[in-house]
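Only a part of the assembly is drawn; its chains keep their places, and the rest are absent.
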Amino acid sequence: MNKEIDLSKYQIRTDLAIDYVEEKKVLKGVKHKTNIIDNITITNVELEEKNALNKKKGKYITLEFEDVTDIDNREKVINVLTKELRKILKLNKDSFGLIVGLGNDKSTPDSLGPLVVNDIIVTNHLYLLNELSNNYKRLAAINPGVMGETGIETSDIIESIVKKIKPSFLIVIDSLASKSIERLNKTIQITDTGIHPGSGIGNKRKEISFETLGIPVIAIGVPTVVDATVIVSDTINFIYKNYAFNKEYMNNPKSKLTFNNINYLKKETKENKRDKQELLGLIGTLEDEELQLLLYEVLDPIGYNLMVTPKEIDFVIQKLSDVISNSINNSIHDIDKK
Amino acid sequence: MNKEIDLSKYQIRTDLAIDYVEEKKVLKGVKHKTNIIDNITITNVELEEKNALNKKKGKYITLEFEDVTDIDNREKVINVLTKELRKILKLNKDSFGLIVGLGNDKSTPDSLGPLVVNDIIVTNHLYLLNELSNNYKRLAAINPGVMGETGIETSDIIESIVKKIKPSFLIVIDSLASKSIERLNKTIQITDTGIHPGSGIGNKRKEISFETLGIPVIAIGVPTVVDATVIVSDTINFIYKNYAFNKEYMNNPKSKLTFNNINYLKKETKENKRDKQELLGLIGTLEDEELQLLLYEVLDPIGYNLMVTPKEIDFVIQKLSDVISNSINNSIHDIDKK
């Protein structure tokens, strides 16, 4: 097999810090702690200057939760997200925020940012008229569109508006691509490191961060698609897990009683290299990263510009937008009822 | 009747120069000529520095046409509009345009600008990569949103992007309010004077023009709503016309043969002041402008924020958007087939 792949050609498409965190390992320059509130797992990852993940120094907070199409669960996520946003924003009475929705409102999985911005309670125009009541802060919001539709670098639009209206902080909302099917629409990442080249679904290529804009930039992202290569590599791994599970439990008389198809992924199965090669051949000998790169090599030249989303994406994206817009409104203005 | 109305409170909401042009009068500083091509009436009004209409110096070209929901008629309007745009734009090979869609994409009659921008063929990002083929010009496009949704003056957004990307000309598309029901969705105005305070439907309050931006600003506008006051004053005038028509023709034996309800507005009827007062009382003695102001006084305090649109507005606005986006694409890029 040709292993001399040019790695730089293939961008591994994830921006979730949590995808890189191994729960039991201690990594250089990486601190993390996990908390569970109302069934929502909150992971704080703090990356120091030179860290083993090779990602930018800063805070990454990840909320993992179940289905936000359930209204009770949705309210719980809003509460937790509101609190986390307050902590990372540290606003004072003169804070002036600009909320930016990245993405394409005409492509459902990429429309999260524009949808959130539509529901932000903007007040900057009232502030300028001295008509702003005390429990609201100064807030503006824009949907800059995507480069394919504007012909302009999105970061240029943001930068020029920031220069003009001079907000004291920025919140950027974006749909992300995930490396993991399980996290699709069930994870929100907040980071104070902004948005970086190659992140997200579309063409948002220049960095949007404190370094480029001179004000704090909080990025809120939700993985709404996985790349086609991810589902293939995940499934190849699942094939082996399913095989190992069946081999271990199906021949065990006790398993007859407890067997449940759904659980094969939850059981720990020890990886047996020989078994894996027997089942999957040379493919079975590849490391995860190698497999992914091979898949890019195979699929890329065919020009498949495919994305994988849940069938109910149109509905879910609306609910995620509700969660994020409410949390931003609550955390910035004093309108949270709790 | 209280006639001491504070005129400055009431903005007469029209931006159609043609509304002010009396066909047979010669007005100081106003030149106009009319042309008919394919059933489309093209009126060129040229206003000199100090003109009788008290409007800004510049060119105002008005196309009046029938129903653009008919595909054949639509293509005729596209042809005429393409030619008029070419004449007023006078592009050369280095021209770089920015197309701006004013208005609110969530309010149907105000969504014309955003709809047009969605169909513009943008190329600026390709130009920057040296990937632009010869028959396309450099073009970018944005939808800045409305102040009620962004919290930012629309003109500030435009100004800051113009400063950043430095286009050589701007085209601004906007839904207008009309003084005349008959012009609704059947008129396109092109002007090189840009956009002015108080024009249009929404809150687009600062001037967007050569004077403020330093580059030519062509504004394309279509009247898509009339103010509630307009329909009332028009109807009051129609009541009299209908009355005068009936009085003159219904008692004429010959009219029995030719009578057609639809035509009462097309017949010239001489205005008889006594008749009018008998029919309409003091109201009948008011000049048009006075009547309109009275109606503002009556309706304004009640807080009626009403607009009048044709029932089929959702469909018509799509077709008008097609007409304008195609004409802009054709006139700027070399893709017109004719």
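Think of it as A and B in the order they're written, each chain with its own count starting at 1.
The rule is simple: contacts are C-beta pairs under 8 Å (C-beta built on N, C-alpha and C of every residue); 3 or more make two chains touch, one makes a residue touch a chain.
All of these numbers come straight from a predicted model, not from anything done at the bench.
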Number of identical chains in the entire complex, 2 depicted: 4
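As a convention for this text, only the chains that are shown with their structure count from here on.
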Centre-of-Cα separation between subunit B and subunit A, whole angstrom: 45
Subunit A residues touching subunit B - in the complex, by the definition given at the top: 106, 118, 122-126, 139-145, 147-153, 156-157, 159-161, 163-165
